[in-house]
Structures are given as C-alpha cells and as structure tokens.
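A single protein chain has been removed from this complex, and every other one stays in its place.
Entry: chain A
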Amino acid sequence: MPKDTQANDVIFEAKDLVISAESEDGSELQIVKSVNFQVKRGEVVALIGESGSGKTTISLSALGYCKPGLKFAGGQAILLGEDVTGKTTDELRPARGENVAYLAQSAAATFNPSIRINEQVTEAPVLHGTKTQAEANAKALELYKALELPDPENIGSRYPHQVSGGQLQRLMAAMALCGDPDLLVLDEPTTALDVTTQIEVLKAFKSVIQDQGAAAIYVTHDLAVVAQIADHIVVLYNGEVKEAGPVDTIINAPAHPYTKRLMAAIRPLPEAGQGEISSDEHLRDDAALEVSNIDAGYGTGSGGKPNVMVLRDINVAIERGKTVGIIGESGCGKSTLARVMAGLLPACDGEIRLDGQVLHPQLEKRTREQLRKVQFVYQMAETALNPHQRIRDILGRPVEFYRGLKGAKKRARVEELLRLVELPTQFADRFPHELSGGQKQRVNLARALAAEPEVVLCDEVTSALDTIVGANVIDLLTRLQKETGVSFVFISHDLSTVASFADEIVVLYAGRVAEQGETDKVLTPPFHPYTRLLVSSVPEPRIGWLEGAIQSQEAQAGIAGAVELTDVGCPFFARCPQSVAGKCDLVAPPRMRVGTGHTIECHLEPGALM
C-alpha cells in the first residue's frame, strides 16, 4: 500500500461500523453500534469509556480483527483507503506488520521471557521483509534513544525480566514502532502502572508518536491521561459514540451528560486547607487497631529473621470510625502491611493490638472473635469470590460462622447485606461470574461487612475498576462508614482516591514510613521528597499538565529509579532531588515531628521541605 505523504490524510476511518456477538441461542447482539470516527496522520485519537463500552473491540477493527465470537456486521473499517472488515487473515498479514501495530495493556505478557529484547523488537519488520536485520537494529537503537531508555546500546541484549515495568512498556512501544507503522493501536498502555511510571511512559509515547509521524488510537478509561496525549476524543458508552471532538472541547466543555459524569468521577487532589478537618469529638484516644514497631519480611534466614526484610519499624493507629490510607508505589510494602495486620504474614518484631488486646502475630493462633473484628478485602473480586458458590453462600457463610445465624434469619441478613451495598436482593441466587466487575467488588465488600467487623483492610479495592465504578465504590465505603462506624485501612497507589477518602495517610517507601499524618497535613508542605513526587505525579484532567509535570525537579529525579529495599541509609536516596551524599546514603533518616501527629522521616529540616 502506498504511503501518502500528505499531512492531512486519513489513516483510518470507521464508517457506520457495526460489530455483533452471536449468543449461544443464535440471536445477535450488537456490541458496536454504527460508530464513526477518523484518525489522521500525526494525530492521536482517544477512545474512552468504561469496560463493556466496546472501546477495545473498535480499536481492534483497525487491524481487521474481531475477538472470537464477534463478527463485523455492517459498515466499514477503512485502513489507508481499504476496507479491512471483509479480509482474510492471509490478506491482512502484510498490513498488520507494516501499516498497523498493536500495543497490549501488559508488556510483561507481550514479551516472550526467554528471548532477548532486541530480537523481539526487530522481529516484525525483518519477518515481513521490509527491513534487513541491520536496518531494523539501527531503527531499534534510534527508538531506544527516543524513548529515553537507559543504556540504549545494550538494553536490547537483555531479557525482559532484566528491565523495569515502565521500561518494558516503552520497549513494547519500540517493538510496535520498529516497522514504521502508519497507525498504532494502544490498549490501556499505562493502566497497570504506578503514577510515577505512568508519567515517564506517557511522555515517551507522546514524543515518539509525534517524531515518527504516526497516527494512533489510544484506548483508555482515564480522562486525565487522555487529556495529556490525545488530539481528539471519542466517548463511548454501550457501543455508541456519545460525544466526539477535539480534546479541549471535551475536557473543558463536555456537553453530553455521560461525558460530564466521566469528568465528575475524577477526584482532584484536595487543595491545601480543603481536606476534612477532624473535629474534636472524633479525636478520641481509643484506636481500634494499633500496630507498633512492626518489622516483617519474607523467607526464613538465620536467627529466625526473614531473608528479605520488607517492613521496618511501622507504627500505625487506626481510630474507630476512621480511615487510614496507605500509599506508595508497587514494591513499597503496602500489601505486606495489610497482610501483617490480618495475620497472614506474621511480623518478626513488634506488636499488634486490637481494642487494647495484643493480637497473636499468626492467624491460626487468633480467636474467632478476633478474626471477626479484622476483615480483609482483596483487590481482585474475580479471584476473591469462589466461582462455584452462589452469592447467598458467599455472604451467608460468615454470617453463620461468626454470628451463628441459620435458616430464615441468615437469609434475611444476606438480603440486608445486599441492600447495604446497593445490590438487588435477587442477586443472592447468582454466581459471581454473572455479575459485573463493580458488582463483584460490592459483594466482596459485603462479605467483609457480614462479619460486623471493627476494621476492614481494603487492598487496592478500586484499582481494577473503571473511574466511574471506582468512584461509586468509594462513595459506598464513605456511606458504610457513617452507618456502621467501621474503620478502614485503605491501601492504594492512587493518591487522589486515598486523599478524597482517608482521614490519615501513611506514605510508605521501600518498607519504611516516609511521611505520616492527617490527610490535610500530609498533602500540604512541608513534604517528604517522596510525597512531593507522588503528589506531582497524579495526572490532572488539564491539557498541558504532562509538559509541566515532567519539567519539575521531582519528576526528573523520580524517573531515574525504581523502588529498592536498602539496609543502610534512606531508601529514597537514589531518586531524591534533595539528597545529601555522605549522609542520606549512610545514615537512616530520623523521624521528625513537624506538627500534631504529623511525622516526616528525613535528614533535611522542615524548612528545606517546603
């Protein structure tokens, strides 16, 4: 296919595109209903919508591909002037390697773990015969440099497990771009990443798409991300275009109620002084759950100490009816802390108290009543609910187990729990796979509440959900807390979600508390340098935010490294823009009290952290 050099040419166009699914009883269900949009050279068009909106299905039509069970049922998907909907795989093969490239959500699943990176990056153009191996290698090197990968000359000779998650995501972009495609299809390429990593990946994608003169279809559910990278936005709901237009129109003046709802679901970081100020009547001194001087890790080494020490000297008190948010990037020990509290991972040092009583570090040694009071909610409702139990049994078991209710009383309690999490009572007879992701997460919560606990440990409960669904779950948690007086430990890597909901925040870095205190105080200066990095990395639904954020000193330094556990000095040393060599890398930072209940672990004076 000839490549037109005209600047304004249309690379891809969906014309009244209809894709339908055939259900088992033979009837057809339209998944994509007459969708129209265009992608021009040099443009990024974002398809935005929640799961089930058909955004991935539409994006795949650019490759002439339908997932098994789906088929093109009408309209056209025109790639470089040719309709690809009726073509066979053999006819599509040249176009798929040379004109279109697809980037999946998970780079880890895209790369073959036992083949060196460069071989995989250059494979497509060499196989398609558009480049010789030497040309492809040169192109790959150029891309590694453009994507700001460390050590571009040698990174290709590594294996996928030898680079970080963010680097692998960028290498996947190199793989897609190596064949000089006209169109890139990116399917949620940053959704699984930490905010700090997301910045580096977004920045690399944006510049490389501009430089290579390619067009892109960017699939996501995150409007804040879209505002940074897209030129045009297509808002989808239930397979239909609800609103489409240039990015600034959609972001600044959304017209359709659904777009407005998407915008409303984004929770901005509270500005200084806007956080909820706890009134004195709540400031009681009785912590429901208190952990003090906790050390914990994995494996058993010499002297009964763990091989890998993850948590060091953690002190957290969860007050009755309050929420403590725990944030940090992946690998910082957030989930480990929750597992220590639940007794799944016995701490090797320190003490856990529940209502003033010392809890045994090991789960098996705790009494049933102690177990009842501390409940754990898992991140993935898909794996946390037994697929072969009905909702009635999933919720009924803790009711019976802890409360001894049977028969009609148990049934009534299950229905009450379903109403509590805003689900219809008929759901009691369903299996988990007959519910949507958000509904499953509600059942997951209801199971914890069935025990009438004092403390609920929520491990990334909204991370796997869409923006709107996640926001609904947060609203539900807030309401439940008011009604039942339960305390939450809310673990998330998403600072804006935690900030909107938690009374107190614990910032963890590499298993140590970097900063801790009331939400309001933690999110206002003085900041621990790591808190500052996190705060500045939260994407805002504002055009031009990315450019500003990557210029900042914090981002420049933060991009440099990944979380590493260290035995001496401050673990954040390598990434800290304010680090003092000879001090920070050798001496563990002291715990400074900078206000009532607000501590920062840093060598620098509070004045230097403003």
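Following the convention adopted for this analysis, a contact is a pair of C-beta atoms (placed from the backbone, for glycine too) under 8 Å apart; a residue touches a chain by one contact, two chains touch by 3 or more; residues count from 1.
Everything that follows uses one rule, which is that contacts and distances are computed from a predicted model.
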| message | Name the omitted chain as UniProt records it, choosing among "NADH-quinone oxidoreductase subunit J", "Peptide/nickel transport system permease protein", "Amine dehydrogenase" or "Multisubunit sodium/proton antiporter, MrpG subunit (TC 2.A.63.1)". | response | "Peptide/nickel transport system permease protein"
| request: Tell me which residue among A:Arg96, A:His232, A:Arg267 or A:Lys410 touches the hidden chain in the full complex. | output: A:His232
| Touch with the omitted chain, as defined above, among A:Asp187, A:Asp222, A:Glu243 or A:Glu329 | A:Glu243
| query | Out of A:Tyr65, A:Tyr102 or A:Tyr378, which touches the unshown chain? | reply | A:Tyr378
| Which parts of chain A are in contact with the chain that was left out? | 23-25, 34, 36-38, 40, 43, 50-53, 232, 237-238, 240-246, 249, 255-258, 261, 342-344, 363, 366, 368, 371, 375-376, 378, 380, 382-389, 397-398, 401, 430-431, 433-439, 447, 451, 468-469, 472
